[in-house]
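Only one protein chain is missing; all other protein chains are in place.
For chain A:
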Amino acid sequence: MAGVIAVCNLAMMNNKIVKQREAESKAAFAEAYKVFMHPRCMNCHPAGDVPLQGDDSHLHTQGVKRGVDGKGLYAMKCSSCHQAANLDGDHLPPGHPNWHLPTAARPMVFEGKSPRELAMSFKDAKFTGFKSMDQIIEHVEHDKLVQHSFTYGTRPPLSHDEFVAKVKEWIGKGAAIPDK
């Protein structure tokens, strides 16, 4: 009898730990979501084929389009205006050598997605093109364009280090899908 109670207690404790980790995973995603949906991130993950601009995420002026490779069309390539580095001065284009949107084949849309929808997208290899969840961590931690998003304009609500930590926590604790 005592053995049965002990096993039950252990199971309940395990269940409690699992629930706790799930809650922490969801909470971590909720924090990271604020960065994913911040204009510095979301502006390059638009719902359509036009990048977004500014803190109000308006459609990019000049009618700029994604193009097949995510780098624009004809004389309207990203690098037609965006240089290898940010330019000093108001309303001048920020810059990075690899300025681009996701490709047309894999547009990786963030705009308009709830936390639940975005987390489900991140767990879908067709959405990310990644073979494992570890590659999401690799992307947010080391991708130069992601890092660059924390260097200009109105900054995301977390520092890059804090953001990476939240993404790692979300994945490390099971990549739980938020309820909404």
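As a convention for this text, contacts are C-beta pairs under 8 Å (C-beta built on N, C-alpha and C of every residue); 3 or more make two chains touch, one makes a residue touch a chain; residues count from 1.
Throughout what follows, contacts and distances are computed from a predicted model.
The protein name that UniProt records for the chain not on display, among "HEAT repeat domain-containing protein", "DNA-directed RNA polymerase sigma-70 factor", "(2Fe-2S)-binding protein" or "Membrane protein", is "(2Fe-2S)-binding protein". Screening A:Ala23, A:Leu92, A:Ala125 or A:Leu145 for touch with the missing chain picks out A:Leu92. Across A:Met76, A:Met120, A:Met133 or A:Ile177, the residue that sits in touch with the chain not pictured is A:Met76.
Interface note for the absent chain: among A:Ala47, A:Ala84 or A:Ala125, the touching residue is A:Ala84. The chain not displayed touches chain A at residues 61-65, 73-77, 79-81, 83-84, 87, 89, 91-93.
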